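Missing here is one protein chain; the remaining ones are kept as they sit in the complex.
For reference, chains read A, B, C and D in written order, and residue numbers begin at 1 within each chain.
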Amino acid sequence: MVQLTVQNVNRVLHDNAGQRINVLEDINFNVNSGEFISIIGPSGCGKTTLLRLISGLDQPEEGQLTVDGKPITHPDVSRGYVFQHGSLFPWETIKENISSGLKAVYGRHYDKKLVDHYIDLMGLKGFESAYPHQVSGGMAQRAALARSIVLRPELLLLDEPMGALDAFTRADVQNVIQRVWKQTRTTMILVTHDIDEAIYLGTRIIVMTPRPGRIKEIVTNPLTFPRDRTSDDFLKFRRTIQDKLNFGVTEN
Amino acid sequence: MVQLTVQNVNRVLHDNAGQRINVLEDINFNVNSGEFISIIGPSGCGKTTLLRLISGLDQPEEGQLTVDGKPITHPDVSRGYVFQHGSLFPWETIKENISSGLKAVYGRHYDKKLVDHYIDLMGLKGFESAYPHQVSGGMAQRAALARSIVLRPELLLLDEPMGALDAFTRADVQNVIQRVWKQTRTTMILVTHDIDEAIYLGTRIIVMTPRPGRIKEIVTNPLTFPRDRTSDDFLKFRRTIQDKLNFGVTEN
Amino acid sequence: MLETVTLSKKQRIKAVKQDKAETKYWKPWRTTWNILSLVALMAAYAENQFVPAQELVNNGAYKWFLIAYFIYLVVVYAVGSVIHGRIRVYSGHFAQLNTILGLLLVVQDLITEKFAIIKLPFFVSFAQILDQIKTDQKLLIASTWSSLGLWLISFVIGTLIGVILGLFMGRYRQFNYWSFPFLKVIGIIPAAAWMPLTMVIFPTSYLAEIFLIAFAVWFPVAFMTIGGVQSISTDYFESAKTLGFSEFQILRKVVIPGALPNIFIGIFTAMGLSFTMLVISEMIGAKVGLGWYINWAKGVGNYTQVYAAIVIMAVLFSVIFSFLNKLQEYALRWRKRSN
Amino acid sequence: MLETVTLSKKQRIKAVKQDKAETKYWKPWRTTWNILSLVALMAAYAENQFVPAQELVNNGAYKWFLIAYFIYLVVVYAVGSVIHGRIRVYSGHFAQLNTILGLLLVVQDLITEKFAIIKLPFFVSFAQILDQIKTDQKLLIASTWSSLGLWLISFVIGTLIGVILGLFMGRYRQFNYWSFPFLKVIGIIPAAAWMPLTMVIFPTSYLAEIFLIAFAVWFPVAFMTIGGVQSISTDYFESAKTLGFSEFQILRKVVIPGALPNIFIGIFTAMGLSFTMLVISEMIGAKVGLGWYINWAKGVGNYTQVYAAIVIMAVLFSVIFSFLNKLQEYALRWRKRSN
Partner (left out) sequence: GSNSAKQQVSKDYKYGSITIPAKDGSVCNAPNYIAYEKGFFKKNGLKANLVANPRDISDLEAGFASGKYDAQNGDFQYLPAIQNGAQIKAAGGIHQGCIKLLVPKNSSIKNVKDLKGKTIGIPAQGSTPQYVTSIALQHAGLDPKKDVSWKVFSTDLLAKAAQKGEVDAIGTVDPYAYQAQKQNGFKTIIDNNNYSGNKEMAKMGMKKKGSCCYLYISNKLIQSNSKKAKAIVKSYQEAASWINKHPEETAKIELAKGYVSKTKFINVANVSQIIKDEHFNLNLSKGKSDLSYYISQLKQAGYLKKDTKNAELLKQAYWNPKLDN
């Protein structure tokens, strides 16, 4: 059951010198409902650009993006977006942040229980009235996640939500995401630099190359759940992906 | 040839509620000249606190730190410090930043060739007159490294210098650090969350536990140079360290 | 990994308060300084009592002031030495300053009314100012209320206009394109030049006064608000869009709070200006008021009255300032405090 | 992984400039608007020429102004249509505004001197103001120079004092403890109240004038500087220490540049204040000057002269403002531009 289709998408931007950059070139893929897609590629390969097109924040110069057959023309609550640099509103408490989308969409009589449920699920209990700067980076990212999830989007776009976290907190948030994905079966697309993360979460992995940003390969993840980061299967698949990224041998 | 000794160090701080926290408890270790020590432990275990004590920015409540037998009482150019959040002066160009320590210590007639040498070595050529915000995170961290290195410290303290970088850039900076270490034989102490990084760079690895921050174990790295992140030895040692951190099994 | 120690909410809030007080009022409690400050005040009293004055002054009000000051210090020191709370932190911090203030009171009294080293009419002792306030108290109270009312209404109007204009100009660049050049020109016209025009344009002189003060307020507020809106990260606008915010909701929930820190800078800047304009604007049509009082006293060069009005204005200013400070602290409680 | 594309230095700098111009001047080049703005100016000329005036005016200067404006536009449009550079971006952006300005010139001319809907002496046409400037040009030139000199010297002194005080108060809390309470009190005393004291204190009235203006400047500058210093991340101080900086070097290389953004906010705030104070301070001991000229014109009820002085002040203000803007842009070139 295909949900999102991305067809022949090109994105052309102009750099400071006014020169054309083909940020994305000839991007084609489909995402089925309930999938978890990991997109991996080096910095600057156009991952954020691609997510922005899917969310509707930007429009491609060429090609077409559709959700359930309808073209994407503008941002919509049905497509949640968790930004690369946690963009919780610093002037709202954790709880206010999480309910802000609901309030915007449903007015004052939004489902307050739902908010409490996700505060619980994300382990944010006790921090409802804290402001973003008062909680740790991991908590802030869980809250940003909750803020999008609580709107029950059909598609959730995650732009390196764990990029700024340390390895330990990162594992924690990864587990939270996986739990939410399993419980709600929301389609998710995750952008990341971290191979472990891509493998640990994704059902399929899109490997991208930079300049111009293209899809090198789409790999289906053979691992079953629950996944163990230290298992031999995991490490084997990790090496496969590493090879595809030409990444591994280190001394130069 | 022992260089740094840390003896029975305790560090007590007070939290917002005025309660005592034993941030560091009973820390003991020696560092020999030319070693590369990796310190790994979860967030909040006191890694930064420890580095600050070694640099002389703070003083311990109990215990003693000495370098070559002399107690550490204040920051000194002989102990370089690369901060967790790159602290290049944003108002100076990359080149000015790198030469700022030299200028402070030697006045106007500092060794300009040395600066050029490290600009070259760190791959910053062409960006001398760029301001920190105009370069990528990886470049900024390389510049911060160069700024300390160029003062030829006897001991270089690295507080997660790659924490904010993506996996690809991180590998690049790791290689730069290793190259500098090999060339200058400066003693280095690196704080990190990243097990791969700790293993890839360290000759010994100090594993810490939080609350109160204690040293759990000091492990000597069996790997020889050049090291390969995908080799079986590497992965085996990685698993050893992961076990020591109780980190690996993931589904809860 | 969720084992972060969770302090109870109440505990956390208390802790933050205490901490804030301690970093702001950092001088430690020292009994020596407490005693010294009391001694300094006693010295000020004794000096005023026993050194003969060269000028004719009624020192009654001044003496009562010194006694009240003394009692206040005794009370806070007594409380501070028993209870380890905010009062202790606060009074301990200011003990040194109080000592110096006591000594300064001695010095100013000696060089003015006692030895007349610097003389009337331009230099008067604090005792003379206090006596003047006591003498004119009825007029001054009426003036204070009148000025306060005028100021308040004008300041609120000016701030509102400034904020609204600033928000629109910061958010909508078409609006900015068409209005900024005109506002810039209007903004730099000195108020003195406006006065006749406002008199002609506004039906009553009270409205003209309000306009003059509001005018001094809205410009810095609008200016800062524009900068505030433009400094809001686009991330917030984009997340608002993906969360289904309407344009109105974006204004209310993103633009306004995001610009608030700058708006407060603008408001604080406008404070000083508005007080200056208060004095000027009360020259048209006021029957009473602090600005009027100053102008009236200047009619015969009675500087003691001028200073009396200024002391009252300074007190008023401080009160309003600390109120606005509290307001800012509350409105921007979401901000990380630096240090 | 070092294969980041490295633009040549020259290329990068040029690129940044172009980009900056484009985001600030965002309206696209449209030939229609260019022509319309020229038409509007021609209309203004024709209207002034052919509609009979009800008031006695010499329109000569105004006509020359319109012609100069017209020629200026023709030149920039011509250049803009040939060369795709900054002039094109700039003049394209402002074409719509120029059109409206042309129409406004027509409207103001009609409602004042032509149909006298709003009348003398309070409302005058732009032509009358220009004629007044021409008539009084000698006096106005002398006044402008005199005021500019007074302003410049006072502004520089005020800024320096403000910055130095602010730096010390921001960096050294002992200094802050002892000086802040006094500065706060001094700062809120309205300038008018200072006037007599300055006369007594300063040996010459020129010094008193300088003091009054400098005084209006240093307070906001010092206030902002304190905040600026306190907002500098401790990271920078600590890295400076590990890099072997002395206290003086920390001041020069960390504190000053780190506080600079705030210092500029203070300076811009002080700008407006200083112009107001210029007008006021020229009431003591001035023989010539724009403030003196305004006061004189007000004394004889010649509003045309008042407006003439204001037009000159506005031009002066804009020039200084854009100069300071350029200075800020240069001094803060290390900052990431928002948007």
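Here is the rule we use: contacts are C-beta pairs under 8 Å (C-beta built on N, C-alpha and C of every residue); 3 or more make two chains touch, one makes a residue touch a chain.
Note that the structure is a prediction, hence the values are computed from the model and not measured.
Trainee: Quick one: which shown chains sit in contact with the chain that's not drawn?
Mentor: Across all of the complex, the chain we cannot see touches C, D.
Trainee: For the chain left out of this view, which of D:29, D:90, D:122 or D:180 touches it?
Mentor: Within the whole complex, the residue contacting the unshown chain is D:122.
Trainee: Taking the full complex into account, find the residue in C:79, C:100 or C:139 that is in contact with the omitted chain.
Mentor: Residue touching the chain left out of view: C:139.
Trainee: Can you tell me which of D:79, D:148 or D:283 touches the chain that was removed from the display?
Mentor: Touching the chain that is not displayed is residue D:283.
Trainee: Which parts of chain C face the unshown chain closely enough to count as touching?
Mentor: Listed in rising order, the touching residues are 56, 120-121, 139, 195-202, 204-205, 282-287, 289, 292, 295-302, 304-305.
Trainee: Can you list where chain D touches the absent chain?
Mentor: 120-122, 195-196, 199-200, 203-205, 282-287, 292, 295-303, 306
Here is the rule we use: only the chains that are shown with their structure count from here on.
Trainee: Calculate how many whole Å lie between the centre of chain B and the centre of chain D, each centre taken as the average of the chain's C-alpha atoms.
Mentor: 49
Trainee: Cα centroid separation between chain C and chain D, in whole Å?
Mentor: Here chain C and chain D have centroids separated by 27 Å.
Trainee: Got the chain A residues that touch at least 2 other chains?
Mentor: Residue numbers touching two or more other chains: 42, 136, 168-169, 171.
Trainee: Quick check on chain C: which residues sit in contact with 2+ other chains?
Mentor: In chain C, the residues touching two or more other chains are 1, 233.
Trainee: Would you tell me which residues of chain C are touching chain D in their complex?
Mentor: 26-27, 96-97, 100, 122-123, 173, 177-178, 181, 184-185, 187-193, 196-197, 200, 219-220, 230-231, 233-234, 265, 268-269, 272-273, 275-276, 279-280, 294, 303, 306-307, 310, 313-314, 317-318, 338-339
Trainee: Taking the touch rule as given, give the residues of chain A at its contact with chain B in the complex, in rising order.
Mentor: Residues of chain A touching chain B: 42-43, 136, 160, 163-164, 166-169, 171, 174-175, 178, 193-195, 200, 225-230, 235, 239, 242, 247-252.
Trainee: Along chain C, where are the residues that touch chain A in the complex?
Mentor: Per the touch definition, chain C meets chain A at residues 1-2, 4, 6, 9, 233, 235-236, 238-246, 249, 253-254, 257-258, 260, 333-336.
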